[in-house]
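Got a structure for you, questions after.
Just one protein chain is left out here, and the rest sit where they should.
In order of appearance the chains are A and B, and numbering begins at 1 in each one.
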Amino acid sequence: MTRGYRRRDFLKLSAATGAGALVAACSSNTPAASPGGGASPSAPAASMSAGASPSSAVAAGPLNFLTWSDHWNKDALTQVKDMDGIVVNVSELSDNADGFAKVKQVGGQIDMVSGDALWVPEYHKNALTDAFDLNSLQVSQQLYPIARSFEFFTASEGYLAYPWGWSPIQLVYNPANVSPAPDSWQALVDPKYKSRIVMENQPVDIMLLVAKAIGAKDGYNMTDDELAQAKSFLEKMKPNILKLVAQNTETISALADGSAWIATQNLGAPDRVKDAGGPPVDAVVPKEGTTGFIDGEMRVTGAENADRISPYLERAAQAEWAAQNFIDNGRPLFNEAAYKLLVDGGNKERADRYLYNTPEVALQMTLKGPGGRVQEYIDTFNSVFGA
Amino acid sequence: MTAIRAGEAVVSPAVRPARAPWLRLWPFVPAALVLVGLFLLPLAIMVVYSFWATRDLNVVAEWTLANYVRFFSNDTYVRTFAKTIGMAVLVTATAIAIALPFAYFLVRYVSRRWQRIVLLAVIVPFWTSYLLRVYAWQAILGERGAINQLLMSLGLIHEPSRLFVYNNVAVFIVLVYVYFPFAALAIYASLEKFDFNLFRAAQDLGARPDQAIRHVMIPAIRPGLVTAAIFVFVPILGEYLTPALVGGTEGVLISNLIINFFRGVQYPAGSAIAFIIAAFVVLLLVVFRRYLRVEDVVTRA
Partner (left out) sequence: MPDRIDVLDSMPVSPWARPVRWALRLFAVAILGFLYLPIVFLVLFSFEADRTVGFPFSGPSLRWYATALDNDPLLDAVRNSVVVAIAVAIVATVVGTMAAFPLVRARLRYPNAIRILVTLPIMLPGILLGVALVTFLAGLLHLRLSLLTVVAGHLVFTMPFVILIVAARLQGFDQALEWAAADLGASPARTLRHVVLPLIAPAILAGALISVTLSIDEFIVTFFTIGPQLTLPLYIYTQIKFGVTPEVNAVATLILVITGALFVLGAVVIPRTWRGVRAVRLRRAARRAEAA
């Protein structure tokens, strides 16, 4: 006689429908190629059709890419879809560590992942990524020669990542408030700048900078003595710090509205601060040297769509897109042919200011990566920056 | 489902034929599946990790208590944890103090249809990105923000005030802002069923309005108040985004320290500290269990 718990059944049914709709949505998320007719990509496309495209042999389909927001351009993706039928599914990461953890667990569900300098060999060491022959990619000829022979990207089986961009961390300061012009990381502990410094909230990177400031021999493996020195440096620095930021926007805002006088930033800060309506600021690499990133795209081991990686790079890593990327994001890339395009396009002055044509500077930096005495570094950092 | 089937003699629940006890629990099964399959099992992995060590970014099966010892040996963790508890208590009290009059007004003086609308109006701002709202707050409270510009143009201050930015006060304000809707919704859900006739009865018996509120209404909505307290207090212990965005170096909470380990791929270290915090909260809930009771006291007919 039970007519059942009708309302609850109804609710259950709608839940099931919702879940079913989701499954349908998910499966439709890996669509077959739709050769969208006549989509007009922006100018860069024109010159590209000529290049030999071995990609035409590859079946159209998806390519799963885990990367940063500045490594992809939606117009480039549209072009890749139109010309090669490859639909790039982008998912984004904010942190190397998170990306590493994810790729470790999901493996081939991701085809291509981006990583910073010393994370690249780490991925490979953990059997997460494959080496490849860089020269098999025609577009790699457009790279600076120095980028084709990074020692940390080289393994016996081949190259570990397709080099993308780089930037050193600079000391950015407002000359109106900060004088004399700082030339050393010691400026961070100058009591004149109480609550006027903004840095990115990356404990290990901060420790690397501090290692430079105290002159430690091996930035990644400070001895206990050096760690103690680093700790007292941090303690002196703490009152000077206004905030540790999660996003670049906050640094630029702080510099622009005058609440911060000093910041550590990637290349391009002066331009961005000016764009944001702020005062003119200068950027300098301190004499002790600096850290920075070099990033690249890696092929994941067991990638389901591995054969679409090369065709994608052949298109999206072309000079025209690299030049566009530089204009949009304002940090140098390793594509040499793009520099000529930028010069021709009237952007030489800006490119030079951003050290575009001097990629060898990248090798003078201590490169970002994991490894070393990470646990002790974080513990030391927590000791100082805890409550 | 202690309702009685039609047609049977009226019997109190105490006397009706008892179903097998586990059968009565069937509505809990889906939730149990979620709890076990999506929470306890994955968590078990992290619990095991917390007793292992990290070598070269990999968790290796070397049993160790070092991750737990770290919490007690380095006093920064205990200090930060104590501060977090303090902040959580303060925010909980404030959020409830603000949410209660708001919910009372809603239930007492607003028609039912408009109650739903106001609730939606309260919650919809929280469907926008939290990051964007914090940036907006900084535009209001920041050095060149609206408030400072207003105060300066009125001549009240000559230099931008840095009172509100990047310190504990900012963290407190933003946390109250973020958790207010949860407290309000929890209190509303309970307050809505409160029978205001009881006020009249209380007045007949000679009570003043404030006495009526204190001795009649508050006890009646105790489950709602307790729920609101849980909704605000417990998540704050895991809160790291707000301190990171508006706390500067002063407003650090314990989860920020935990995150630092996770960002360095030091899962055992981070998990251990997180579990110590969770253990403490469990302890609190056990100690205060008398106030948290939700089971019905079954009345015999």
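Brief remarks on what is shown
The working rule: a residue touches a chain if its C-beta (ideal position, glycine included) is under 8 Å from a C-beta of that chain, and two chains touch if they have at least 3 such contacts.
Model, not experiment: these values are computed from the prediction.
Here the missing chain is touched by one residue of B:Leu65, B:Ala121 or B:Leu205, and it is B:Ala121.
Considering the whole complex, the residue from A:Ala131, A:Ile214, A:Ala246 or A:Val361 that touches the absent chain is A:Ala246. Only one of the listed residues, B:Ala136, B:Ile157, B:Leu205 or B:Ile218, touches the absent chain: B:Ala136. Which of B:Phe51, B:Tyr77, B:Tyr166 or B:Tyr240 touches the hidden chain is settled by the complete complex: it is B:Tyr240. Where chain B meets the chain that is not shown, the touching residues are 1-6, 10, 13, 21, 24-28, 30-32, 34-35, 38-39, 41-43, 45-46, 98, 101-102, 104-106, 108-109, 111-113, 116-140, 142, 144-146, 177, 180-182, 185-186, 188-190, 192-193, 196-197, 199-200, 203, 209, 220, 223-224, 226-227, 230-231, 234-235, 237-240, 255, 258-259, 262, 267, 270-271, 274, 277-278, 281-282, 285-286, 289, 292-296, 298. In the full complex, chain A touches the hidden chain at residues 1-8, 11-12, 14-15, 18-19, 21-23, 25-26, 29-30, 62, 64-66, 68-70, 74, 77-78, 89-95, 98, 101-102, 104-107, 109-110, 246-249, 252-253, 256-257, 266, 272, 275-277, 329-331.
As a working rule, only the chains that are shown with their structure count from here on.
Chain A and chain B have Cα centroids lying 35 Å from one another.
Residue ranges on chain A touching chain B, taken from their complex, read 95, 97-98, 100-101, 122, 125-126, 195, 201-204, 238, 241-244, 246-247, 249-250, 253, 257-259, 370-371, 374-375, 377-379, 381-387. Chain B makes touch with chain A in their complex at residues 54, 56-58, 70, 74, 76-77, 79-80, 82-84, 131, 135, 138, 142-144, 160, 162, 165-166, 244-245, 247-249, 252-253, 257, 260-266, 269.
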